[in-house]
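First the structure, which I've put down as C-alpha cells, then a few questions once you've had a look.
A single protein chain has been omitted from the complex, and every remaining protein chain is retained in its original position.
Let's turn to chain A:
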Amino acid sequence: MMLPLKENDRPIVKKLLEAGCCARCVLRFCFLEVQSAYRQPYEDTAKELLAFINDEETNVTKDSAVQDQLTKDPPSKKIKLDTAKTDVQAEGDSALVPTVTEEGGARLVKSDVCVVCLGVLQEFCDEAYATKVCFFPFHYYNLYLFYSFSPLLCYVQFIITTLSYLKISKGDWLHYDQGIQYQSKVWTHLLIQGRPCCFAFLDCSEKSLILWLNSFEGAHAPNFVLLPFLLFFFRKFPCPPTRPASKCVAQDVQCLHVSVFVAGRYNKFSRTLPQTPWVIDGERRMESSVEELIAAPLLSSFRAKGFNFSSSGREDVDVRTLGNGRPFALELLNPHRARFNKAEIRQLQETINQSSDKIRVRDLQIVNAMGHMKEGEEDKTKSYSALIWTQKAIDKDDITFLEETKELKLAQKTPLRVLHRRPLTVRERVIHTMSTRFLDAHHFHLVLRTQAGTYIKEFVHGDFGRTKPNLCDLLKTDTDILELDVESVDVDWPPPVPE
C-alpha cells in the first residue's frame, strides 16, 4: 500500500531513521493512524519509507546511513543478538557500542534494534510471534495484541520526537504542540505533577536553549524552576539515544480475557445469610454468602480467576428476599471460557439452585454490561412485608388508618447502625402505600410499598427519633420490627428468561 505520508514528513522520516528508529516507530511519529499501514509486513513498510525519502526532486543520492538502517546494503551488518540484555543504554557517558559481525550477502534485515521500541514493534508484531502467543489454554475467537510502553520508553520517545521536530521545523509551533501532546501525559505527570506548562529544551548539538509552550491546556508562562532539572535530564539522556545492543526479550506472557458479565435475579430464603461475606478482623462471622453461592459454579465453569458482585440494592442478613428476586450482575474476571449457549446457562442456573436451599436464582444470562441496575435508583420502588410488635395493646381498628395513608414523606437521618460507614445526612423518602393484617394485641403484619433507599427498620422503631415520622409516632406507642421480607424489587432489568 501507499503510505499516506506528506511532504512535511520527509525530513522527519529521514531524521528518525538516522537516529535509529524502526519503520513502524517512524510511522507513529508521523501520526499515521491508518491501521493497515502497521499491519503490513515490516519489510514492506521499511521499503516504502526508503522509497519515500529517496523520492525527492532535488536529492537523488542515497543517504548511506539511512540505507544501513533499513537494508544493510552496503556494507552488510548484522547486530549480534544478545539475549541477555534488555535495558536501554540511555546513559550518554557510558554508551555501549553494539557488537557487529560481518556476514556476507546483502539482504533486508530487520535485526537492527529500534532505539525507541527496542524491537517491540519489529519482531513482536510478527505473525510468527502472535501464533506462539496463541498456544495458551484459552477459548477465543479473535486475538488482538496491544502494546503499551513503560514510562522509560516514553521518555526515550519524547526525546526522539522533540529532537526531530525542533531540528526540522523550528518555526512550526503546531508541530511542537502535537509532539509534546503525544507524550505529554507521561511527561507532565512525572515532572510537573499534573500541571502542564512550558518546557525548556537543550539542543545538544547546537547548544542553544529553546523554549516552547505546551498548549495542551492553554498557554502558560515559562516555569523557570523546571529548567535546572531539564538541563540535568538532557545531560543524562542524550538525543538521539544510543543504539541498544539487543532487543527486548519477552520474559513472560500473560493472557487476559475481557470480563464476562452474568446477570440474573436472586431470592434469599435464609435469615442467617449475608449478601457478601461477613468478615471482621480477618475472622469470618457468618458462613457463606449470597455472592459466594452464586459465584462458585460460575467460577468453575467459566474458569475465571475472580469475580465482582453487584446488585440492585442489598438486604440485611436477617431479611429474606422473596417474589421475583433482586437483580444482580456478576463480573467474571479473566475467564478462560466465555461462550455458553442458552441450554448451558440454564444448566448452570440449575446447578446453583441445587447447591443450596438458602438461595434461588432465575433469569440467569450473559449480558454485555452491568446494565441499568444502579441508574435511577431513587425512582424505583420496592415492596416489603414486616412483622410488627407494639408495646401498647392494639385492636383491629387502631391500625386501619395506615391503609389510608398514601405518599407518606419521611425524613431519615442516616441510621445509627450504618452511620460508621455512611455520611451523616438526611434522606427524604416516600412510603407510597401500606396495608395491614391484624394478628394479636401486640402484633400485626405490615406490607409497604416504598421508594428505593428507604430504611424500613428505622421507619418502624424510629431510630432514636431520627426518622420522622415513624411508626411509633403514628401509632402512639413504642413499636419494633421482628421480621422483614423484601417482597419485590421493581427494576426491569435483567430481561426475564422464559423457562
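Observations on the structure shown:
Just so it is clear, a contact is a pair of C-beta atoms (placed from the backbone, for glycine too) under 8 Å apart; a residue touches a chain by one contact, two chains touch by 3 or more; residues count from 1.
By our rule, contacts and distances are computed from a predicted model.
According to UniProt, the chain absent from the figure is "Protein Abitram", selected among "Pescadillo homolog", "OSTM1 protein", "Presenilin" or "Protein Abitram".
For the chain left out of this panel, the touching residue among A:K15, A:R320 or A:K457 is A:K457.
Checked against the hidden chain, the listed residues A:P41, A:G306 or A:G465 yield one contact partner: A:G465.
Of the residues in chain A, those that touch the hidden partner chain are 317-318, 389, 391, 413, 416-424, 442-443, 457, 460-465, 478, 480-482.
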